[in-house]
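Here the complex is missing one protein chain, while the rest keep their positions.
Every chain is named by a letter (A, B and C) in the order it is written, and numbering of its residues begins at 1.
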Amino acid sequence: MLNLGTFGILGGDRRQISLIEGLAQDGLNVYVTGFENANFSDSVTKASIEETIENSKYIVFPLPATKDSSTLYAPFSKNKIFLDDKIANNLSNKKIFCGISRSLTKTSKNFKKLQIFDYAKREEFAIRNAIPTAEGALEIAMREYLGTINGSRCLIAGFGRVGKALSMVLWGMRANVVVSARKPEDIAHIKSQNYTAILTSEIKKTTGYDIIFNTIPHVIFDAHTLAKCAQNSIIIDLASYPGGVDFEAASRLKIKSIHALSLPGKIAPKTAGAIIKSTIYDIINEEAINE
Amino acid sequence: MLNLGTFGILGGDRRQISLIEGLAQDGLNVYVTGFENANFSDSVTKASIEETIENSKYIVFPLPATKDSSTLYAPFSKNKIFLDDKIANNLSNKKIFCGISRSLTKTSKNFKKLQIFDYAKREEFAIRNAIPTAEGALEIAMREYLGTINGSRCLIAGFGRVGKALSMVLWGMRANVVVSARKPEDIAHIKSQNYTAILTSEIKKTTGYDIIFNTIPHVIFDAHTLAKCAQNSIIIDLASYPGGVDFEAASRLKIKSIHALSLPGKIAPKTAGAIIKSTIYDIINEEAINE
Amino acid sequence: MLNLGTFGILGGDRRQISLIEGLAQDGLNVYVTGFENANFSDSVTKASIEETIENSKYIVFPLPATKDSSTLYAPFSKNKIFLDDKIANNLSNKKIFCGISRSLTKTSKNFKKLQIFDYAKREEFAIRNAIPTAEGALEIAMREYLGTINGSRCLIAGFGRVGKALSMVLWGMRANVVVSARKPEDIAHIKSQNYTAILTSEIKKTTGYDIIFNTIPHVIFDAHTLAKCAQNSIIIDLASYPGGVDFEAASRLKIKSIHALSLPGKIAPKTAGAIIKSTIYDIINEEAINE
Partner (left out) sequence: MLNLGTFGILGGDRRQISLIEGLAQDGLNVYVTGFENANFSDSVTKASIEETIENSKYIVFPLPATKDSSTLYAPFSKNKIFLDDKIANNLSNKKIFCGISRSLTKTSKNFKKLQIFDYAKREEFAIRNAIPTAEGALEIAMREYLGTINGSRCLIAGFGRVGKALSMVLWGMRANVVVSARKPEDIAHIKSQNYTAILTSEIKKTTGYDIIFNTIPHVIFDAHTLAKCAQNSIIIDLASYPGGVDFEAASRLKIKSIHALSLPGKIAPKTAGAIIKSTIYDIINEEAINE
């Protein structure tokens, strides 16, 4: 572990609470702003945004930093905390970590002048979040499907990070796993784990799925495909807005479909916070090496 | 498949609906009573209890047959259906399947004269239900625990059917699995799957679990043990009433504890119905062989 | 760990060498006889059979104790070591552990007067040895089969201890696993792990296996069954002599068949020795409890 300086955590939800506890457990000093309604161990100091910034070497914004382009996203705060030019100016000379950094610049253009490390853009962040995403998808499937996952027939559309994590989880649960992909190397990869591989373009020719998980961010499951292959299925769409399912057609066809987004923060905030922490550590490590 | 006669299904919940659909899909004639509020495919005939009995070779009671020692357990029925001496008399010469058959005799002593096969007492019924029980326990754990199952540290107290199924499921989810047992052969079995094995009597000397699953039907987790090893854990008790956890002590110690019973019917009625069906087929097969 | 006395190890192969090293690592004094051609750590004393017996509280015979009904089975010995009335008499008042204890009584009837604990008869001994047996079977399959285990179609005849261990291993290797059994509860158990279950009596109606593992100790694979279902298979028979395969018919049909016996000692003597050690500890523990 590096000998790190003080961290200042500005706002955030249960993920950020997990991050704060994690930093404190690593023996670091932590200032926090926007957490009046949360409890922490002794080494964590609640403070105003100005104090937190002044006392910290590293400043961490939540994911997202703001939901209204004006105030800090801080559901555990009693009051609104405004992000403005002055706050941005105070942050010069700080190492700043942020989830979706462009959201910050909507609050003040001065954020553009700062050196901001976007932890949500890091490859390892995405890889590790694929696990809580897959577990969240499984939890939804367990809640909605009337049979057991064991022995069920599951289709996963797409073999990116989430598709890979989901196939691992479903195989571990003893489901019968079918995965679709487009590229020959992905098809090879799917087969090399002894799952059934199909071309994404041929999903519409297949049928008999109990649960369908989509991870592809454009409409794969249009009315035609739904009518062909999903009549007796539940569909869980994990692709970001607008997703890969024609939800209106699904509703018309009486196919149960769920659009499940931002699962890590919802179903496993503790793990999601630990992932933010370790990604920030990775960035600090690299910076130290490059200095 | 044997060339079977008509089945009559008397009451029951979504498990029995799954059983009815399964029998119909196997090409059998099915009469049903107590399902006014349910829909079935064409080969299923809704009828009065008298008609159903008259037309059927096999009669299936639900699990449990009655909840009030007087009327049939039939949540999908519009009206109450009374079980009495006359009904019992009508059933002579029928092959009767029932879940917990002693509940029937509370409605009429005449049931004692009948040949009733208790499917819930069969070994394969218990073995197959261990899977939906384990998945139900996992679903609760996923809902309650703030981290991912992947990488979590789980204790399973007891290595009977449910303990075995649960360890399989948790290992498949990439948890770190610790299992307790009493007998050397169970300890050997646990170790042979590369789980960590501990003696049940020594649970109180261990600590650091994220999630604890109890399957032992007497109090293992008393106040002392809870205080020692479960301070930061969630406890899910799967043992039948009164269970293996001192829930009052848990509440006092602010340890989240859940008593989860009858999971198969609740979380996977479709599978639970299929299990009833295949168990009944097993009984019929054996009877045919023995005839 | 109990505060144990000195162990005397009389003969044996590499399993016993592993046992000796394990006892020494546990901090115990160990006398050994019949190991002139082996090297040990300092806390192990090589001695004559008389000395070893005199100095030890516990005496361990190998598995088997004798191969010729006269001398100790001791492949690492320079000289023959005779087992006779005098040796048997010396052993009164010792706690004696032996693998197949009836083999001892062929050397001298006096052994019948002694209290001998047969570790090979213990349930946990059999359970733990199922793992090296399964791994040995896999090793043979990998050597003989020209494809990968991943994606291959494997039949396991019988779902006892070895069948269970083997199905776990093959599933972990991503094979397609078919298991046969006779009893409904075993069929239920097989299905509950999402393997394909078939009745042992119906093996002859199936076909298309790459590798067949037999664990049933009577002839399941007769000429008729071999011709039907094993034409393009390799057969590995794990059942004790005479096994479950008509080897002559297999040879006539040009089906590659291997009778693989006593695998733990052959392929994993280190593990096999550790299993003997932990089984002896279990017996001592029980005796201590019962005293």
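For the reader, a short list of remarks on this structure follows.
What we mean here is this: contacts are C-beta pairs under 8 Å (C-beta built on N, C-alpha and C of every residue); 3 or more make two chains touch, one makes a residue touch a chain.
It should be emphasised that the depicted structure is a prediction, and the values quoted were computed from it without experimental measurement.
When the omitted chain is restored, the residue from A:Ile9, A:Leu83, A:Ile116 or A:Ala130 that touches it is A:Ala130. Residue B:Asn176 is the one among B:Asn29, B:Asn55, B:Asn176 or B:Thr206 that touches the chain missing from this view. Among C:Arg174, C:Lys204, C:Lys228 or C:His259, only C:Arg174 touches the chain left out of the display. Only one of C:Asn29, C:Ser43, C:Thr105 or C:Thr148 touches the chain withheld from this view, namely C:Thr148. Residue positions on chain C in contact with the hidden chain: 14, 18, 131-132, 135, 138-139, 142-143, 145-151, 168-169, 171-174, 267-271, 274, in rising order. The chain not shown here touches chain A at positions 122-125, 127-128, 130-131, 165, 168, 184-185, 187-189, 191-193, 278, 282, 285-286.
Residues of chain B in touch with the missing chain: 150-151, 174-176, 191-194.
Going forward, only the chains that are shown with their structure count from here on.
A comparison of C-alpha centroids places B closest to the centre of the full protein. At the interface between chain A and chain B, two copies of one sequence, more than half of the residue numbers in use are shared by both copies. A straight line joining the Cα centres of chain A and chain C is 50 Å long. Spacing of chain A relative to chain B, judged by their CA centroids, is 36 angstrom.
Counting partner chains per residue, chain B shows two or more touched chains at residues 131, 168.
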